[in-house]
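Read through the structure below, which is laid out as structure tokens, and then see the notes.
Excluded from the complex is one protein chain; the other protein chains are retained at their positions.
Here is subunit A:
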């Protein structure tokens, strides 16, 4: 569980990145902070592992104020996934994945023996272990970044625009796999993005941020779509966009959903027809 208690951040230059933010990320949930560029998402995320020190308020992990914890140990106990993976370009994939266990004092051989399993877990062919990051595609590097974050088996994962640098198809794939990982591993995940579709796709709960980290709305994706709190959220989630406004029409006895522009979006199925989750 991560608690933000009235945190604020004013940077040295006087920029107020976050004014006053309070929110609790429940254990084993996947929460998405979503907002436009400069709304303070990264600042909030980095307060959790003390890459940023709040100038007001505090962040608690399982009830303990992170300000009282050793930074380096704290960071090693939290998985952190950055845009484009943030891998070390001079270390092989295996060494990258083994980074945190090795920093924690696990012998290199031993740490590397766990690498194959981790690579498989994030959907990578273990044969890439001896390659360097620049020899992998953006999507593959992103997966390595996730494997590295999982290597020390942390309870918490922080993800900053983790899928920002990959094409839309790979992005969808990675988003679905993140959901799968979350189900399998039961981590507490805090993910930051400016892409509302991504937020709705992966989040158990979504926090919509305005400028300066002001919370515009908190809720499940369905809540937010059904009842946008105000005009800002309405426009941010595109509640008025044609593709969000669906109605049904009858096509040869099947109920087809079409959007406001009349483009088909899918078919309506009865509850018993539902696919079981993959």
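We adopt the following convention: a contact is a pair of C-beta atoms (placed from the backbone, for glycine too) under 8 Å apart; a residue touches a chain by one contact, two chains touch by 3 or more; residues count from 1.
Heads up, the rule we're going with is that contacts and distances are computed from a predicted model.
Taken from the listed names "NAD(P)/FAD-dependent oxidoreductase", "ABC transporter permease", "Succinate dehydrogenase subunit C" or "Helix-turn-helix domain-containing protein", the protein name that UniProt assigns to the chain not shown is "ABC transporter permease".
Which of A:99, A:140, A:188 or A:217 touches the hidden chain is settled by the complete complex: it is A:99. When you scan A:59, A:87 or A:237 for touch with the missing chain, the hit is A:87. The missing chain, though absent from the display, is touched by one residue of A:41, A:148, A:171 or A:212; that residue is A:148.
Residue positions on subunit A in contact with the hidden chain: 46, 49, 51, 72-73, 75-76, 80, 82, 86-91, 99-100, 103, 131-132, 134-135, 148-149, in rising order.
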